[in-house]
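Shown next, in structure tokens, is the structure this report addresses.
Taken from a larger complex, these chains appear in their original positions, while the remainder are omitted.
Chain IDs A, B and C follow the sequence of writing; residue 1 opens each chain.
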Amino acid sequence: MNQYQKQVDEQMKKLGWHYWQPLSILARLFEECGEFSRLVNHLYGEKPKKTAETEQNLEEEIGDIIYTLACFANSQEIDLDKAMRKSLDKVIKRDKGRYDKEGS
Amino acid sequence: MNQYQKQVDEQMKKLGWHYWQPLSILARLFEECGEFSRLVNHLYGEKPKKTAETEQNLEEEIGDIIYTLACFANSQEIDLDKAMRKSLDKVIKRDKGRYDKEGS
Amino acid sequence: MNQYQKQVDEQMKKLGWHYWQPLSILARLFEECGEFSRLVNHLYGEKPKKTAETEQNLEEEIGDIIYTLACFANSQEIDLDKAMRKSLDKVIKRDKGRYDKEGS
């Protein structure tokens, strides 16, 4: 992930772009999530499917969300590898806590 | 609002449609919110504006969000007038609470 | 709805508040939608229910979303009644278009 963040950053510089302000990237995140949502509903919900859309497009929509998150992370100097590690650890701890409370 | 919910319901029946299951309407809500988000970012964010989009379109996107909420509300027999009243009252109470805590 | 927008506006003035900039209200909209989403998932999804949450809370979460939309609308002088009417009309037209295309 570290490498990916660097690639996004190099690309931005090469294109002469700058990162948007946080609230603008956030708005973009919701635009991308909305497109993902539309597709998930087409494929797995009650909305009638359009034949042209496939699971392949899902890959693309998820990619766009992560790309947007990488832009946000770069603009605020957030390390996504650390972020991902934390969330993984949290699930384990939360589960342990549950057992300690509920358990034998 | 009550009247609007009825109109949405009559239209659904006239078209022979049924309300989707809650999670599908939720996905639709996020699709609509994503479109609204894209437009807000175009008009007020750092994303370059496209000339064809105006404040008029904002009206349409907000309308689509409320329409989707009305579908959800109808499917779960929620009274939107009551819902709106509650939120208005909550803001007043929250503000009062703040004064009671902070104030003289 | 017109009346509701006025009440929101009067309340804002009484509290001495001003409307946030569009991108901030948008961020708030997603915060409210996220809370609604959590609750819908609790009640209708696979996430284990917490007993304290009921359909009543749904009413509250939807109310908060509409309140936020009313703030956005007021800040940009958008008429929600017109917005809602448009979306209702659009569904009818879209449906008509479908019949015209798909067959007699």
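Assume contacts are C-beta pairs under 8 Å (C-beta built on N, C-alpha and C of every residue); 3 or more make two chains touch, one makes a residue touch a chain.
Note that the structure is predicted; figures quoted are calculated from it, not measured.
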{"item": "Number of identical chains in the entire complex, 3 depicted", "value": "4"}
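Simple rule for what comes next: only the chains that are shown with their structure count from here on.
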{"item": "Arrangement of touching chains [line / ring / star / complete / other]", "value": "complete"}
{"item": "Distance between the centres, which are taken as Cα means, of chain C and chain B, whole angstrom", "value": "1"}
{"item": "Inter-centroid spacing, chain B versus chain A (mean Cα positions, whole Å)", "value": "25"}
{"item": "Residues of chain A touching at least two other chains", "value": "23-24, 27, 30"}
{"item": "Residue ranges of chain C in contact with chain B within the complex", "value": "1, 4, 7-8, 11, 15, 21-23, 26, 29-30, 33, 36-37, 40-41, 43-45, 55, 58-60, 62-67, 69, 72-73, 76, 78-80, 82-88, 90-92, 95"}
{"item": "Residues of chain A defined as touching chain B within the complex", "value": "20-21, 23-24, 27-28, 30-35, 37-38, 40-41, 45-47"}
{"item": "Complex interface listing, chain C residues touching chain A", "value": "23-24, 26-27, 30"}
